[in-house]
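With one protein chain withheld, the remaining protein chains of the complex are depicted in position.
This part shows chain A:
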Amino acid sequence: MAARGPAGSRVGNSRFAQFKLVLLGESAVGKSSIVLRFVKDQFDSYRESTIGAAFLTQTISLDENTTVKFEIWDTAGQERYKSLAPMYYRNANCAVVVYDITQASSLDKAKQWVKELQRQANENIIIALAGNKLDLVTEQPDKRAIQTADAEAYAREAGLLFFETSAKTAENVRELFTSIAKKLPLDQAGPRNPRSGGRGGVELRPDTQGTQAGGPCSC
């Protein structure tokens, strides 16, 4: 795949880089909730399946000179019947694969998604494994179905970042995204914006040059 690298710029000593991040994992493990916590610092226990978590962005500062912007793609429910489009994986720089630490089968599903990422996405994609719903086992330890050590061993073997998170209490959510940001190849970020016509592309906007239909022909 002819990969589109991250976009970014460098002004003086400060660096700005933008990366595409995709979410994966079984339905109802809390993919959207993790993002909602990260982006809006909100949580809603009774959220229905994903509707309308279209296209979120969040910026984090790694240090006073380095800013990373995540362009976050939610599955929009298309993972439910294994109907994610190739477009979803295209040019993803990083991925968060989520499972539910109270559901034993969800780690197996997560492993399948990791395989799918390795098949469909860029070779150098950075993948983080997130065991979500940590709050449930903090309250009731016997609810835990997947031991931390087991998931951690798998993550190490597969070369993934690993965190146990709680979208509800925010535990480790910011840490998860920060550790991804630290691992991204910031130095490869070139001075261009992927949506403003780099590489001879065109930007489609409603009022470009005022050439709406019906106007005088200018050939």
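Operating definition for what follows: a contact is a pair of C-beta atoms (placed from the backbone, for glycine too) under 8 Å apart; a residue touches a chain by one contact, two chains touch by 3 or more; residues count from 1.
Heads up, the rule we're going with is that contacts and distances are computed from a predicted model.
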Among "Uracil-5--methyltransferase Trm9", "Monothiol glutaredoxin-5, mitochondrial", "Rab GDP dissociation inhibitor" or "Vacuolar ATPase assembly protein VMA22", go ahead and choose the protein name stored in UniProt for the chain not displayed. "Rab GDP dissociation inhibitor"
Given A:14, A:61 or A:78, the one touching the chain that is not displayed: A:78
Option from A:11, A:149 or A:204 whose C-beta touches the chain left out: A:204
Which residue among A:23, A:36 or A:146 touches the omitted chain? A:36
One chain is left out of this view; which of A:10, A:90 or A:174 touches it in the full complex? A:90
On chain A, the omitted chain is touched by residues 1-2, 27, 32, 35-36, 39-40, 49, 51-57, 76-78, 80-83, 85-88, 90, 112, 194-195, 199-202, 204-206, 208-209, 211-219
